[in-house]
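As you look at this complex, bear in mind that one protein chain is not there, while each of the others sits in place.
To keep things simple, chains are lettered A, B and C as they appear, and every chain counts its residues starting from 1.
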Amino acid sequence: MRNENCTELKTLTAETTINVRFGETDAMGVVWHGNYLKYFEDAREAFGLVHNMAYLDFYNAGYFTPIVKSEVDYKSPIHYGEKARIIARLLYSPAAKIIFEYEIFNLNTNRISATGKTIQIFLNAASRELEINKPDFYKAWEKSAGLL
Amino acid sequence: MRNENCTELKTLTAETTINVRFGETDAMGVVWHGNYLKYFEDAREAFGLVHNMAYLDFYNAGYFTPIVKSEVDYKSPIHYGEKARIIARLLYSPAAKIIFEYEIFNLNTNRISATGKTIQIFLNAASRELEINKPDFYKAWEKSAGLL
Amino acid sequence: MRNENCTELKTLTAETTINVRFGETDAMGVVWHGNYLKYFEDAREAFGLVHNMAYLDFYNAGYFTPIVKSEVDYKSPIHYGEKARIIARLLYSPAAKIIFEYEIFNLNTNRISATGKTIQIFLNAASRELEINKPDFYKAWEKSAGLL
Partner (left out) sequence: MRNENCTELKTLTAETTINVRFGETDAMGVVWHGNYLKYFEDAREAFGLVHNMAYLDFYNAGYFTPIVKSEVDYKSPIHYGEKARIIARLLYSPAAKIIFEYEIFNLNTNRISATGKTIQIFLNAASRELEINKPDFYKAWEKSAGLL
């Protein structure tokens, strides 16, 4: 329920659980740091399915949404054989940007493994030009999803 | 030099040298087995540049050449910090196939690390249909390269 | 049920379902061929969990089981957004080898995407020496699993 006097914007979340693949570890015996961006991608996928705004929905509407910024803070390692929960939280942005924050939680150690953030922009799939304004289909979705 | 009485078909080779990336190793401390297919790809790239038949040449002629078969025999590991030479050898095929054999040589241990093979086919890039016959541009290249 | 007069050896299977990650596709818009070895790995993981012989069980018994041979036959592509089922079937081997056959089934197209095979050997984790004979713990497991 939204409080009319509350100025905080709503966020939407989704989560997914992954098993660490052997090929995702490195010679230190833990998940290679670059693979956390794959886990973030997994959580965005889960988000798209749950909230009806998947990558293919963007694509079918004529847009690519490439990542223009990524940040990861690594807190504790994930080993082979461990499971992790990845949570993605969409933040409302007035600009034509898609901003996600992430949390990776090691389910075996009960510790936060990493936090992070990505920013995506809207690119016209045909012209590959940047969209300065949010596309209408996306604004309609933000409203229906209660993000506005 | 080709012997006119020799029935053996000519092969073409190319090679490249790679440094093992830390992110390519796994928790056993050696290159993860799936990454050998990346090294094969590196050698095909080198082949394309040396012999003027790169992936983009296929693409510009209207073809994709997806891999339909891969085989790798792993002989000895490659560790982080080691260098390896990857050799690709194109075998002549009368069919509309591109057949490469590979050898990966660990330059630090002086041992063969792996051998392998890939088979590619010709796909019409527009229709994504299989080409039963070798495209003319490729037959012309085979001739000019002395492969026939 | 095993027929006492039947000379065919039993096989054990396990399966898992994967969602194709965007980062697993390539510029042809389909899963990059090298990633199929990751999917095979996913199926081996599932096998290990279902049949109580996971990678960590080998490790805790003092063995690594590196892959010495891999084969993949690519039949039809998997696109981003599609789901695939990967089935791993363990074949009985009298030698000190672990032989798996695989089938990848595209759940969106209802077509077989790939078949494949891997062979693993037993390596003493401490000495990194090849084990000529099957370790006792593995023979015991084969018996209890009904593979013999």
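The rule is simple: contacts are C-beta pairs under 8 Å (C-beta built on N, C-alpha and C of every residue); 3 or more make two chains touch, one makes a residue touch a chain.
Keep in mind that this is a model prediction, so the values were computed, not measured.
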item: Hidden partner chain, touching residue among A:A14, A:V72, A:L90 or A:I104; value: A:V72
item: Footprint left on subunit C by the chain that the document does not show; value: 22-23, 25-27, 29-30, 32, 34, 79-80
item: Missing-chain contacts mapped onto subunit B; value: 19, 21-23, 37-38, 41-42, 45, 54-56, 80-81
item: Those residues of subunit A which, in the complete complex, touch the missing chain; value: 28, 30, 33-35, 37-38, 41, 64, 66-75, 77
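Everything that follows uses one rule, which is that only the chains that are shown with their structure count from here on.
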item: Cα-superposition angle relating the copies subunit B and subunit A, to nearest 5°; value: 180
item: Identity of the chain that, by mean CA position, is farthest from subunit C; value: A
item: Chain pair bearing the highest count of C-beta contacts; value: B-C
item: Chain centre separation (subunit A, subunit C; CA means) in Å; value: 31
item: Whole-Å gap between the CA centroids of subunit A and subunit B; value: 37
item: Distance from subunit C to subunit B - Cα centre to Cα centre, in angstrom; value: 25
item: Numbers and ranges of subunit B residues touching at least 2 other chains; value: 30, 34
